[in-house]
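Here's the structure, in structure tokens; my notes come after.
Heads up, one of the protein chains got dropped from this complex, but the rest are sitting where they should.
Right, chain A next:
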Amino acid sequence: MEFKVEAHRIMSISLGKIYNSRVQRGGIKLHKNLLVSLVLRSARQVYLSDYYQGVCLNAQTMDTAQPWPPGETMDSELDENDSREHELPHEVGSDVRTSTPERPGSPVPALLNDAVAAPQPVAPPQLPSRRCSNAAAREGEANATRECGALGGVESDSDTPSNPPAASFCRKRRSCEKMTTPPPESPLKKIKQQQQPTATTNTTTTTTTTTAAQELPPPVGDGEEEMDTSNVSSLISIFGSSFSGLLGKESPASEPGAEDSEPDPPSGQICCEQVLKNIAPWSTAIVAF
């Protein structure tokens, strides 16, 4: 669990560095930003794998009849949602895609091994992203970028109403954390609830968020961590909105930010094609910043 906290902290610091580099004198330093994005990616991997460790354990408690390996856990959850199944074969490749900016090549297997070496297999990390994106798609394109940006798992401790899907993560994770108290079915129920086309007004999800928050233990970490988190969420919204400026900029030179500002990033989306088109430039921009 400490890894998750640490990973989250490192992610927020990394984002802060990327953001600050944009205003530094002398222009964006490619080398430093590349290194920061690598750290961000590693932290994200650890964070997500840690996160899903909780999810799988939680799912395991649901079905006490048979012990599953985590992979099968995810599969059974997938079966409950029809739309997911067809995407399963793409998972491995697409996870590679999101985890790493490189095309499948020599560095990729190494990274894949890293992802696999983590307690969770490759499949699980895709799950919440899909759910999130589905929820997001229903909630409208406008929020999609930001929310799925939150997909990065960056803002998890935040209960800010402005990012409800992240709160769904947060809820799910926290319910995993306090595995003892809630009945096994309830987390999954909450998740399903989230996916259903509820009123999907922000207020609704907000209320559910706050109620969830109330029953959850206080956020891990001290006040400083909370501050980091709220900074990060604002960072993401600023970054996300500014990034659209980068997308629009037609710079002929090879400014790294502008270079990867293709409106249609290459294939490899994990979740909804539509939504991920907004995510991919964001995440790849970080990497190739």
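Following the convention adopted for this analysis, contacts are C-beta pairs under 8 Å (C-beta built on N, C-alpha and C of every residue); 3 or more make two chains touch, one makes a residue touch a chain; residues count from 1.
Throughout what follows, contacts and distances are computed from a predicted model.
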Exercise. For the complex's missing chain, which UniProt name, "Serine/threonine-protein phosphatase 2A 55 kDa regulatory subunit B", "Probable RNA polymerase II transcription factor B subunit 1-1", "Large ribosomal subunit protein eL14 domain-containing protein" or "1-aminocyclopropane-1-carboxylate synthase"?
Worked result: "Serine/threonine-protein phosphatase 2A 55 kDa regulatory subunit B"
Exercise. Of A:Ile18, A:Ala43 or A:Ala59, which one is in contact with the hidden chain?
Worked result: A:Ala43
Seminar exercise, completed: Against the hidden chain, chain A presents residues 6-7, 10, 13, 17, 25-27, 29-32, 34-35, 38-39, 42-43, 46, 101-103, 107, 251-256, 259-260, 265-266, 284, 287-288
